[in-house]
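Only one protein chain is missing; all other protein chains are in place.
Should a chain be cited, it is by its letter among A and B, assigned in written order, with residues numbered from 1 in that chain.
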Amino acid sequence: MERVMMKGNEALAEGAIRAGCRFFFGYPITPQNEIPEYMARRLPEVGGVFLQAESEVSAINMVYGAGGAGARVLTSSSGPGISLKLEGISYIAGAQVPCVIVNVARGGPGLGGLTPSQADYFQATKGGGHGDYRLLVYAPGNAQEMVDLMGLAFDKAEEYRNPVMILTDAIMGQMMEPVVLPPLRTVTAEQPWATTGKQGRKKPNLINSLGIVGEELERINIELQAKYDRMAAAEARYEADGTAEADLIVVAYGTSSRVARSAIARLRQEGKKVGLFRPVTLWPFPQAVLASLAADGKRFLVVEMSAGQLVEDVILAVNDRAKVSFFGKLNGTVPTVREVYDRIRSLLPEGGEG
Amino acid sequence: MTYEIICAGFGGQGVMLIGQLLAYGGMLEGKEVTWFPSYGPEMRGGTANCSVVVSDQPVGSPVVAEPDGLIALNGPSLMRFMGSVKPGGVIVYNASLINEVPEDRPEVRLFGIAANELAEKLGNDKVGNMIALGAFLGLSKVVGLASIEAALKEVLPERRHHLIPLNISALHKGWALVEG
Partner (left out) sequence: MKKIFAYPRALTQKRTHYCPGCTHGIIHRLVAEAIDDLDIQERTIGIAPVGCAVLAYDYFDLDFQEAAHGRAPAVATGIKRVHPEAIVFSYQGDGDLASIGMAEIIHAAARGEKITVIFVNNTVYGMTGGQMAPTTLPGQKTTTSPYGRDTATVGYPIRVCELLATLDGPAYLARVSVHDPAHIVRAGKAIRQAFAMQMAGKGFSLVEVLSSCPTNWGMTPVQALSWIKEKMIPYYPLGVFRAPEEVTGDDV
């Protein structure tokens, strides 16, 4: 299989093209600009449409229109832009329209900075916009996963008629790595529920999130929650590296997991038993596996580029069965391998304070 | 075996390019590689740098803090990164722009080349980066010269392909400096 070097952002974009995405609506914001720039170049080559919207708000509503019309459609942004898109994301979730949304996260709150961050975890996994809704959230760990999870994201978005988010960060987006690209898929936009014009159908198709009459809203929410239960049962993904024999398990995703992997490699060379647990889906969170590792008496260290967001899900999963420590970096600085190495050592039985 | 490199210099000296060539060349040899550029506000003041990791295992952190090798094409870059190079590591610096090495690092192999003058002698002052890369490859042997030559086709845009023979001569020039 031929390997090509691609920037993470470009791998996401090409991954979408390969998955049959032919529509992109977006708005410029650093550090994700490679995605719209790539799409502006690439979509016309495959008969698709790239449109730079007047705002993040318009972009997500164009996505809602195109997704409702049955097409595979992508948008991408970074934290401040995702905040603006949340109105539309809530409508899309409520109306059960498939689409894929990328967040190449940067430091916040507010205008924040351009450096990488994992502080949008809550926004991605706990709803973000108004109402009881869930996104399926993937966190790629390398450029190959940028491609592969993008393909999966489109399939799952359609399977569940639900928006899917890919949450990554500036480092993962800017980094180049070898990838093997899957073949180009052509997907016809023929969904029985989509707005196409009635085309001889007896009943019109309606894409809607309004439940204003009687107990309609409760019925809608019961249906949504049943769908989220199905997703939670079937869609959790993770990577567990050396967790069975480990004394301590580092839990991290995205860039933090890369740094942790380097630190763990050093510790293993010294004979230490350290594992890496990397959630690939942030929602649904791979709760059951962590719970059983906790029951086996493992200790956990959560490494994040935030003040502590993923760590809350780990604590919930572990549910007092094990000790959970936390190491976070703020202001968009990436933890160094040495910092993570030192922190892990300090927690190991023979390593000092632990 | 994991080998970590930082390439640094002024914007326009081609440090991003030599970093990409290292990564691409490593990939062509079947290795796991990453290339990560400085971006955004870090780029202000005209300095640029990139991290390259070449490994026989999946690469962890793509951000290099303690490199095995450093290519520094200007003074500020050498000043900023030379202290972080691991003992036993390699530093190639551009002696055309650096008169005095700012730090004493006896446990590191330090090699200064007059990249600007040598490039002018080759007839194109833009290929100083390639001479430095050639020298670095000769010292570190991290990626084979042939792989870098093959990578040129992949990394350089089509409109620059006529410059490939010149770039290859520059690589060989640098290599010969350290072999000789």
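In this section, a residue touches a chain if its C-beta (ideal position, glycine included) is under 8 Å from a C-beta of that chain, and two chains touch if they have at least 3 such contacts.
Quick caveat, the model's predicted, so the values are computed rather than measured.
Every shown chain that the unseen chain touches in the whole complex is listed here: A.
The missing chain, though absent from the display, is touched by one residue of A:4, A:40 or A:57; that residue is A:57.
Contact with the undisplayed chain is limited, among A:67, A:81, A:108 or A:140, to A:67. Summary of contacts with the chain left out: across A:91, A:228, A:277 or A:341, the touching residue is A:91. Interface note: of A:109, A:183, A:204 or A:271, the residue touching the hidden chain in the full complex is A:204. One chain is missing from the display, and on chain A it is touched by residues 23, 25, 49, 51, 53-55, 57-59, 61-71, 73, 87-88, 91, 95, 189, 195-200, 204-210, 212.
The definition used in the following text is that only the chains that are shown with their structure count from here on.
Within the complex, the chain A residues that touch chain B are 3-5, 30-31, 113-115, 142, 170-171, 174-178, 255, 258-265, 334, 336-338. Listing the residues of chain B that touch chain A in their complex gives 2, 20, 23-24, 27, 32-37, 39-41, 57-63, 65-66, 154.
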